[in-house]
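All protein chains of the complex are present and in place, except for one that has been dropped.
Chains here go by letter, A and B, matching the order in which they are written, and residues are numbered from 1 within each.
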Amino acid sequence: MTDVLLKAENLTASYGQIEVLHGISFEVYDNEIAVILGANGAGKTTTIRALSGMVETTGTITFKKEDISEFESDAIVRKGVAHVPQGRGTFPELTVEDNLRVGAFIRSDNDVQNDIQNCYDTYPVLFERRTQTAGSLSGGEQQMLAVSRALMSRPELLLLDEPSLGLAPQIVEALFERFLIMNKDHGTTMLIVEQNAQLALGMADRGYVLEAGEIVIEGAAESLINDEAIIRAYLGG
Amino acid sequence: MDLFLQRLFDGLTNGSAYALIAVALVLIFKATTLVNFAQGEQAMLGAFIVLQLWNWGLPMWVAVIVGMLISGIIAAGLERTFIRRFDPADHLPLVIITLGLFLVLNAVAAIVWRYDPLAFPQLFPHGSAITIGNARLSWYSIFAFGSCILVLLLLHVLLNRTKIGLSFRAVSSNLESSRLCGIKVGPTLQFGWALAAAAGTFGASIYAANPVLQIEPSIMLRALIFSITAAALGGLDSLWGALLGGLTIGFIQSVLVQYIPFIPNEMTLTATVVVLLIVLTLRPSGFLGTKTVERV
Partner (left out) sequence: MASRFTFTKGTPQYRNYRIGVWALIIAIFLLIGFAFVDVGSISIGSNKYNLSLIRLNKAIAYGVAILGLQVVIGYTGQIALGQSFFFGMGAYISAWLVADHSWPFLLTLLIVVPSCFLVGMLCGLPALRIKGLYLALLTFGLAALFPTLIKLDSLYDYTGGANGKLTGYKFKAPSWLPLDEIAQGLQTIPLLGSFFGDGPLSSREESRLWKYILFAIVAGICFWLISNLIKSRPGRAMRAIRDNETSAAVSGINLAATKTISFGIASALGGIGGTIYVAEVGIASPDDFSSLVAIYLIVGLVVGGVGTLEGAVIGGLVYALIPDWASSTQSIAFVPERWLQGPTGSLILGILLIVLTLFMPGGIATAINKAKGRFVSIKAANSDKNSESVAQNS
C-alpha cells in the first residue's frame, strides 16, 4: 500500500434536521479498490454524496492532501473525482455521444475525441447507439454509458454507487471485470458502494461495512469475505 | 382567397415576434422548468434600450445588437440577484419574483419613457415584395420572418455546436449529474437567462419595427399571453416548437380578426386563451415537446 488518496475524518451528513452519518472516518489509498457495504438505508449513498459535496456535512475530507470539505461539487470534479450516481444519472435528452462530451466537460485538451473512441471500442453498443438519446438505452447500456461518462473526465478517483443495481448477472460480471482492468491498467482508484458483498469483496482490496450511519467493520477484503459471521450479520447473505 | 392570403401574410409578422418571445420563455423553461412572467417586459425594456441607442446616434442594426447585449447583461444580473438563491423545485417564490420583475420593469419603462407611443427605427425596407392578386407580402413580413429563422438557427448552432451550449443542454436535462461533471450550474443558467433576454429583445424589436406600430411600455402585455400560448403549443421545451406555436398563434389571430367577419376583434385573445387551455389540458407536450411534462 502506498499513499492515502482520500481521507474522511469524523464525517457527518444531514438532510435538513436529520443526521444520517454520525461521524465516520475512512480512507482510500492510491491505486486500490475500496468498497463500502451495507444494508438499504445504511447511508452508503449519503457517504459518497458527501464526498462529492452534495449534502450538508461536517468533519474533514482530504483529497490528495488538500482539504476539500468546503468545495462545491463542480470544483471537486475538477480536482479529479468522478461520481457515477445511484440510478446512473445520465442525461436522458442528450445523445450518447453528447453524454460522453459532457463527461469531458472539465477537459480542454485535444484527446477528447480519442477517449470517446476508446469508450466505443470498449462498448461497441454505445458506438451503435451514439446518435440515440441516452433515455432510449436499456438499463445495462445506460450503466455502461454512465461509467464511460465518468471516465471521460480522466479521474484519479472514481466513486461508483451500486453499479450492479438492476443489471443481469452476466452484465454485472462484465462491468466489474472492466473495473478491474481500469484499476490495474490505468491505475484508477475506486470507491465502490455495493450491496452485493461477495461480488464486491471479490475484487476489492479493502472494505468497510456501514450500519445506520456508522462504520462497524473495516478490514482487508479477504478477511471480510471469509468471515461468515460478518457477512451473515451485516450483509444478509 | 386574396383576403385569406393577405391575413396569412400578416400572421407571419406577428407570429415571428411571438415566436421569439416564446423561444425566450422556452430557453428558461427548458433549463429550470420556470416560466418567466417578466419575459415580455424584459423584451419591451430591451426594445426601448435599442430605441434609446438609436436616438443617441448609433446605426439601427448596431443599436439592435448592442441592445440585445445590454438586455442580456441585465438579465444575467437579475438571475444572479433574484433567481439563483431559490430552490428551483419550489415554484411559488420564483413565480412571485418574476411577477415582481414584471411590475417593476413595466413601471420603470413607463417612468423613463412615458406612455406616449414613440417611433421605432424602421429595421426593414418598406413596400411590398410580392403581390398575389390583391394580397401583398411586405418586405417587412419577409424580413421579420427571415430574421426570426436566422436567430433560431444561430441559437440552434450555439446550443448544439458549442461547449457552453452543451453545458446548457446538460443542465436542462439533469441538474445533479451536470454538477457531477464539473459544470458550474449557476453561471450556465445565467447564460440561459442572458440568451433568452437577447432573443426576446430581438423579438420585441422586430415587433415594434412594424410600420403600423409604435413602441410604448405596454406593447408586450398582450403579446406575453400570445407568446406563452405559442410556447405551450410548441411543448414549452422545444425551440422549433416555439416557432411553430408562434406562427400558429399569429395565423389564428390575423385570420380570425378579419377573414371571419362576425368574430369581433376582441375574439383573438379569447381564442388564444382557449387554445392555451386546450393544449395545457389535453396535450401538455404540445406539438414538439418532450412527453415528460409535470403531471399529477
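Methods note: a contact is a pair of C-beta atoms (placed from the backbone, for glycine too) under 8 Å apart; a residue touches a chain by one contact, two chains touch by 3 or more.
The shown structure was predicted, so the numbers you read here are calculated from the model rather than taken from an experiment.
Chemist: Going by the touch rule at the top, give the shown chains the omitted chain contacts.
Modeler: Hidden chain, whole complex, touched shown chains: B.
Chemist: Among B:Y18, B:F37, B:F145 or B:F168, which one is in touch with the chain left out?
Modeler: Of the candidates B:Y18, B:F37, B:F145 or B:F168, B:F37 is in touch with the missing chain.
Chemist: Per the definition of touch given earlier, which of B:I73, B:L103 or B:V157 contacts the omitted chain?
Modeler: For the chain that is not drawn, the touching residue is B:L103.
Chemist: Could you tell me which of B:L5, B:L69, B:A129 or B:I225 touches the chain that is not displayed?
Modeler: B:I225
Chemist: Can you name the residues of chain B that touch the chain not displayed here?
Modeler: 29, 33-35, 37, 82, 85, 91-93, 95-97, 99-104, 106-108, 110-112, 114, 221-222, 225, 228-229, 232, 264, 266-267, 269-270, 272-273, 276-277, 280-281, 284, 293-296
Everything that follows uses one rule, which is that only the chains that are shown with their structure count from here on.
Chemist: Within the complex, which stretch of chain A touches chain B?
Modeler: For this pair, the touching residues of chain A are 52, 54, 72-74, 77-78, 82-83, 85, 89-94, 98, 101-103, 105-106, 149, 153.
Chemist: Which bits of chain B are touching chain A when the two form their complex?
Modeler: Contacts found on chain B: 163, 166-167, 169-170, 172-174, 176-185, 290.
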